Structure formats: C-alpha cells, structure tokens
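Before any comments, here is the structure.
Note that one protein chain is taken out, while the other chains of the complex remain in position.
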Amino acid sequence: MSETGIGKSVKRREDIRFITGQGRYTDDINQPGQTIAVFLRSPHPRARIVSIDASEALAIPGVVGVFTGKDLAADKIGDIPCGWLVKSSDGTDMLVASRPPLAVELVNFVGETYGVVIAETLAGARAGAEAVITDFGELEPAAVLADALDGPQIHANVPRNLCFHWELGDGPATDAAFAGAAHVTRLDLTNNRLIPNAMEPRAAVATYDRSTEEFTLYTTSQNPHLERLILSAFVGLAPEHKLRVISPDVGGGFGSKIFVYPEETAVAWAAKRVGRPVKWTADRSEAFLSDAHGRDHITTAELAIDADGVFLGFRVRTRANLGAYLSTFASSVPTYLYGTLLAGQYRTPAIHVAVDGVYTNTAPVDAYRGAGRPEATYVIERIVETAARELKIDPAELRRRNFIQPDQFPYQTPVALIYDTGDYGASLDKALAMIDYAGFPARRAASEAQGFKRGIGFSCYIEACGLAPSQLAIQLGAGVGLYESGEVRVNPTASVTVFTGSHSHGQGHETTFAQIVSDRLGIPFESVEIVHGDTGRVEFGLGTYGSRSVAVGGSALIKATDKIIVKGKRIAAHMLEAAPEDVDFEEGIFAVRATNRKLSFGEVAFAAYVPANFPEDLEPGLSEKSFYDPKNFTFPAGTHIAEVEIDPQTGVVRVANFVAVDDFGEVINPMIVEGQVHGGIAQGIGQALLEHGVYDQMGQLVTGSFMDYCMPRADDLPSFSVDTTVTACTHNPLGVKGCGEAGAIGSPPAIINAVTDALNIRDIAMPASPEKVWRAANGL
Amino acid sequence: MYEFDYHRPDSLAGAIALRSGAADGTYLAGGMTLLPTLKQRLASPSDLIDLSAVPDLTGVTVAGGMVTIGAMTRHAQVAASDAVKSAIPALGYLAGQIGDAQVRNRGTMGGSVANSDPSADYPAAVIGLGATIHTDHRQIAAEGYFKDLFETALEPGELIRSIAFPVPRRAAYRKFPNPASRYAVVGVFVAQFDAGIRVGVTGAGPCAFRARSIEAALGRRLDPAAVDDAEIDFSRFNTDRHASAEYRGALVRVMARRAVEAMLASG
Partner (left out) sequence: MTVNDRPVEADLPANTLLVDMIRGHLGLTGTHVGCDTSQCGACTVHIDGLAVKSCTILVAQARGASVTTIEGIGAPGNLHPMQAAFQDCHGLQCGFCTPGMIMSAIDLVKRHDGPLDEQAVREGLEGNLCRCTGYHNIVKAVLSAADRL
C-alpha cells in the first residue's frame, strides 16, 4: 500500500495508453456521417465586412453549407462573454466589446472567424473556403500596444480603446514612502507576448441528436463544465441538460484551452443546422492566429528604499494588451492575478499599482501558464535585482533583508492577499547551496578566460494558486464560483470510481488522485479509477488551471472520502453491533476500539449494497460527493537561480545551470511535481530567451509558425536542478499548494537577471535573443 | 494541397520526358521543401515527378581527387558515408548539421542545391569547395551556378544528376542556426587547396557566394585572426526578424574564424 500512497513517486498509469499510441484525443474521434468545417478568417487586422459571396463555394461538389455570423445571429446565438467583470478605479464597469462567434460587421484581428464552410471532406472544405469571395473595407488598425490609446478607436463603445483603468493599493501612502526614500530604483520593462502552442491544436467534434435534442461536443477544453455553462447560459446554444461536453485526452493547454472559443461554438451550432456531425481541427497556423495569446505588458516600476536597504514603497504602472476582444478570463489576468501579487516575498509596506487594459487589433490575450503572476514576478524580481546592483548590496542579501519572516504569518500584504504560511529564507538558502553561490566568482573567471561572459540571476517568486475562494472571487468580479467537486463511488466489490471536476491534460490526475483516494481508504491503488472531463459523467466541475487541481479538486476528494469513511463506520458499527463513534478506520480496516472485532473495507462495501438487515435510518449504498470551496488562495513560493554563459561574439546565451527550490507544501507525487517544474521552467526560459509573438505595425502576425516563433527545443535547455522545501498550506486538508505554474513564474527574471549581470547592463528586453545580446555585449 | 498527378519514373530519360510533357511539372527529390510548399497551397504543379526510382542518382564515389555524390543521396547518407568522412570530413559534418534527423533521412543534396534556398547549408560547400554540378546534359561550375534568391543556372526541366566536389587538403564548416527554424542564418565553409583558400558563405546574402575578401586575408596569413583583416561588406546582406544585415556581417566573420580554427585543428 505505502508504495502507492501520498508522497510516493508512483509511475503514471495513463502513460501506458500514451506511449503505445492508444491515447484518444479529440482529432482521433470520428462520427458516422461527419462533415468537416473550415473557417473563414480575416486576412485584415481591422476591416468592415462589406459582402460575402458564397455562391461559387456552394457550387463545389461536397460543400454542404457556408454560414456566416448572420446565420448564427438569426438562431439567437449570442456573444462569447468574458467571465470576469473588472471595475475601473472610478467605479465604472470595464467596457466590453461585443464578440459574436462569427464576426458580422467588423473583423478586428487577423485570423478572426467570420464564416464557416462545411463539406464532406477537408479538401472540399478548404476549396470551398478559398472560393468564398469576401469584400472587405479595410480600416486603419490599432495594432501596437504602445500607441493604441491614441490610435484608431476599435470598438464604438470603447473610447481610447481603454477597457479599464484599474488600481489597487494605497496611492497616497506609496507617494509618502517615495518622498522619504533614501534611494529610488526605476525600471521600464516589457513582458513579451507569448503564443501558448500546446502541442495538440484545438479541435471540436459535435453531434446533434434530433430525437433527444441533445448536443454532444467533444473538444479540447481544460474545463468542460465551464464550456457547457457558458455555451448554455451566455451563448444560448442549448439548455445545460441538453448539452454534453467531453474533453477526452487533451494534449496540453497551459491556459489556452480554458477559454470558450468561436470555433467550437460554431461547430456545435452547425451540427444541428446541417443535421450531421461536424468536425474541426485547427492546423498550427490557425492556432498561432486564433489561440488566446499570453502576457504582453509594458510597465514602469519604481521601488523606494531606505538607507539600510529596506523597501519602503513600490509603484507600478502597467499597460496590458487585451487583444481585440475580451477572452474568457482576460480581464482578471492583468488585474487580480497580477496586482495582488506585487508584494512578492517582501514586507514592502506601501504599494500602489495602476493598470490600463487596452484593446488592440491583435488576437485576444488571456491566461497563459502563470497568468499575471509571471508578469508580477518579473516586475518585482527585476527591480529588486537592479536595486541591489545600484546599492551594491548582494542580491541575495537584499532580498533576505526584506523577506516576510516565518513568524509573521498569516501576513496581510498591502495588495489584498493574506499569505498563510511560508519560509522564504529556507528556499533561498537551499538554492544558494545547490548552485554553489560561493563558487560563482571562480566559475565566472573560468568563463572569462575562455572568452565568455558569465552571469548569475535570482528570482524569489510567490504566486497565489488554488483558485479560488468563491466568495472573494465573486466579490472581485468573477462570474462563476471557483470551488471544485468530487465524488467517490464505492462499487459493491470495493473497487472505487472517482469523479472529479478537475481535468487532466498532462498533469497526471489519474495517478495522483488515485494515490490520494487509495491512501485514504486503505485500498489498492489499482482499485481506484479516476473519471474526469465529461459533463455527462461528472456532476460539475471548474476544470484545471491556476495550479488548482490538487489543492481544490484533491481537497474535494478528501472531503468526499471522509464522508465515505463516516458512512462506512455506520455500516460497520451496525454489522459489528457497536456504536459508530466506537469504530475506528485505519488502513482499510473498520475496527471497534479496544476489541478484536473488525471488518475490511471490502466487507463493508459489499454489505452496503447487500443490506441484509439495515435499520431504517441507514441507507444502502456507499457513494458520496462533496464540493470544496477553499478559504484562501494557496501561496507556493521559492527561489530560482540561473547561471548563464554568453558568447559575446554571437550573442548566444547558454543556460549553464538552473536551480529551482520550491515550497509547494505537501507533495502527493514528487515525480509528477518535478515534471511540472521542469516544464514550467522550460516555458519560462523560452519566454526569457526565445519566444516572442510579434505583430507588425500593420497588424499582421509575423511569427505565425514554428519557422519564426522560437519554441524551446531539447538542445536549447539544460537539465534542471530541482528541489523543494515544505511549509504545509494551513487551510486545506492535504496541506498542498499547487505546482503547475511555478516554473514559468519564477524563471524568466532569474534568466534576465543573469543575462544583465553577465553583460553588466541594466535591462534587455525579453526574449534576449542572439542579436539583441550581441548588440548589448558589443555596446552597439 | 491542390491536386496533381504523381509519377515515379525508373529512368532519367523517363523523368525528363515526363517533365517536358507536363503542363507544369516539378521534380520531387526528398520533398523537404516542396511538400511543405504544396501543403501551404503556395504552389500548384500539374505533375510531380518523383526521382527516387531513377537509377544511379544515389551514392558516393571517390576518384581522381573528386568526391562525386548522386543528387538523390540523402543528407543522412552523406553524413554517415565513410568515403565522405575520409575524403572531405567537413562535408560529412555539414550534412549532419542540416535540419533535423528526420529531415536528413529524407532530404537530398540535389534537392537542396536545385532549390538554392538562401539559408540552406550545402550551397556553402558547393561554393567553398568549387564543386561542379553535373546535370542531365551539361556541367556547371559552382561560381556561375547560384544566381539569386531561389534562382540557379538550371534551365527549366534541367535535372541535377550529381555534384562533384574536389578534395581539399583540409576544410571545415561552421554555421549559426536560426533559433526557430534551424536553417543557417550564416554558414561558412572554408577549404584549403594547394591552389589556395576558398570560402563559401550561405545564409548571409540572397544566395551562396564566395567571400573573396576573407580568402585574400587567409591567403596572406592562414590564421583565424586573419579573418579580422578582411573587409566584409554587409550592405546587401539579408535582414529578417532574427538577424539584421549588420549582425549577419559579424556572424560571417565569427563563423569564418571558427571554421578556420576547426580546419587548422583537423590536421
């Protein structure tokens, strides 16, 4: 038992199907009689749709139909909504631009869907799409974030393209802190736009059953219940009980598959319209154009410091690119997931942040691994490192001087959050030892002797995970609660089927959750089956994002499991003729305290379904469900240290060593947790050195394929040195905090701090690509 | 992909006849450039003439101070060829740097040289070694072969049979890959012959070219540092979002220096 219990690196059971080619992803699913959809996408960043002539397309053999936004509107298909209402600092609501699934009058970014061609085959649908003649009236775009507030107005209801001006913190107190500061460090930063690029492109297969009037939508969603809720309640596709959304195996998401997109909406609608199943699979070029992008901030930050190197105040001004429309959680990312994190690991007493959320004629921007927290960490950790250099204080020492101390928890920050626990010095100490900080000068000298420049960079990050306490989230504008559901169904033969509202798209829940439940029930790991990703089987759920699955979804399972044990004790007490309060449960055995009378879990389970002489108040069956709503966020934190070696002749940055020490609280499966950290670090290094989603001034995406968008490859990365420290989360039953995003949050500033250290420069814009680094290294 | 007719002729004459008989025929070698182009619907040839069954287009022969490589020889075969490794190890090394493993298993030397992609690797060796392109009806010297961006001296329908590389005393290739696509941002092939030094550069300009200023500098003094004496005019070099012309100019110098270092170290 113990080999598969909580805390053990159990090999993943889902791997068997993936390594043998038996995974079942959305594009692997075909329905009898299915048709194929290809979308009409705008070639212009901003244009009026003057006319759409589909007559030639409809004449092509095999083309089943060509539909536009007007067809959807005629069926009362509504806009795709944004799920989080942010208020501007003057108390007004953010300005929401209407986003029909297929654009009707105006297109506002390259790749925006304005029609769909349905045909018997993919080739036919492509030919049909090419044959549609669309007359556009081109309009001048506002494609560049820096100029968008003064650019052409994109949406009639949004003056200056300003969706919201949001503030958090105490402005006057922060001003006062600056007035009394011995030193002020100021830094202008950009957080580069990223394109998520989960390896599986988005896809959807929809069927409509005329006899039951039910839709079934297979799609690549990280949260099928939320997809169903939005398609039902807001888009108006079908009543919730007539819409089943299934996310089968999903090939990575990183946030980009949280959102409800036009494509699956239109595909589901079309299945009813054409009376046949409709399938759509994005090709990578479409994914580049139409998946929600990430990051894209311009920020000015100022840190006020006293003569002893103690932080007094922090002022942050950010302009956040939202893209052409508000995607599902877009407004929450540069606000509540960003501004609230600006205290970092430090005691800075006064903080004030102001964020302008700005529309541009680019693809929508929404949560991407870390979502707001990498942007916050980047601002904090870049400016703290810069301050240390200005003050000539060792960067580790400056951080240590300002850390919130272990005895100060729970700690109320000036930006709304209450950190429950942590020990930041412990992570820093361990990371310093792992990277051999004392040996760095010698390593630097050795690099220099070979003509290289070597630098070291720190990042002491914190994140708020385990999204989220519903009361708080709804109070701050969330349109949904952020709890999670879990159901534990004990079968008569004592195997257990577990239903979770979390969704695994690489995280290994089928293993981790089985570890939790089997450990708690004292039954074999193999006896526990995890079911997820199907609104027809799982009662409700909010899916997987924000490093929430174990902290929220796992906690729901603990609660449901606890109820199973309570019920089991009642059954056992009845069978053993004892009082329920005298029955103990341990390692799969119900035993009457201080006797040798006992029953196995299996015997109790069987009895539950073969209730020979149950009393009236004891129901048969052994199945329990629970909803867990967290009381607070969880606060994973840690230290990442990067060491880079730069070839000044070419500008190539080699990551020579990367150390991550993270405090995730208790860990269920260390192997899986390490894997999550590796992947996050790779994406963070990708952001820092390689990746950049670039639109030109005219609004065309110039990094629209893997030929130009630089994805990290195996030989771009080192092996990582990863370890953990533990302060258990104080408010969930497992003591866990979440690990999915930490790598992507902590690593970018560590890398850029190392690059700027090596080059002895103040800043370099991410990604620190070879030519930029070469220019910096050679003073060009 | 648009529709086309596919042919796999089993003779050179058959291939040429199919090509000349087609409304808009294209030869298909490894397909590593052609197929992505077709998939993007950027080309719509009427006929694809697959050369893989044409005899005598594959293989390496070494004779008379020349290494002759059939046009349909895959990059991986060149990289693994003992004959290439012993005669011109730098050429084998270059072949092993092209694309990725899967591309090297399919892509061919002839396909690459016929295409004249400005960022392909082989053209640097063709120029740097002063190779001769043997086509179905003539021989073309390296210097006159690469004309411009995706433009060569090949006439419509003309087919490369093999490429003959003179064996140098020693040689080396160094490349700076595009971080995203892994094509050469700059690649420099340096070869030392009894008659002197040749330097072929790919990636920097619209097509591969001889870097005569570097050759002259190395002719005066065969030392990596001598590269610094050469003037490199980057004013007509390529500029894209990964590398400006100025940066490419600097990379030509660095890669040339490193190629000379590697060449001298090779014996």
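By letter and in written order, the chains are A and B; residue numbering begins at 1 in each of them.
Going forward, a residue touches a chain if its C-beta (ideal position, glycine included) is under 8 Å from a C-beta of that chain, and two chains touch if they have at least 3 such contacts.
Keep in mind that this is a model prediction, so the values were computed, not measured.
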Touch list for the missing chain, restricted to displayed chains, reads A, B
Per the whole complex, from B:Gly14, B:Gly31 or B:Pro89 the residue touching the absent chain is B:Gly31
From A:Pro277, A:Gly508 or A:Gly665, the answer for touching the chain not displayed is A:Gly508
Considering the complete complex, of B:Ala17, B:Met66, B:Ala83 or B:Val103, the missing chain is touched by B:Val103
Filtering A:Tyr25, A:Phe314 or A:Phe590 for touch with the omitted chain leaves A:Tyr25
It is residues of subunit A that touch the chain not shown, namely 11-12, 14-25, 27-28, 197-201, 249-252, 254, 283-285, 505-508, 671-672, 674-676, 678-683, 705-707, 711-715, 717, 719-720, 743
Per the touch rule stated above, subunit B touches the missing chain via residues 1-6, 8, 28, 31-32, 35-36, 38-40, 48, 50, 52, 76, 80, 99-103, 105-106, 181-182
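In the analysis below, only the chains that are shown with their structure count from here on.
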Separation of the C-alpha centres, subunit A versus subunit B, in whole Å, is 44
Note: in the complex, subunit B contacts subunit A through residues 41, 176, 179-181, 241-244, 246-247, 250-251, 254
In their shared complex, subunit B is touched by residues of subunit A numbered 126, 130, 649-651, 690, 694, 702-703, 706-711, 716, 769-771, 774-775, 780
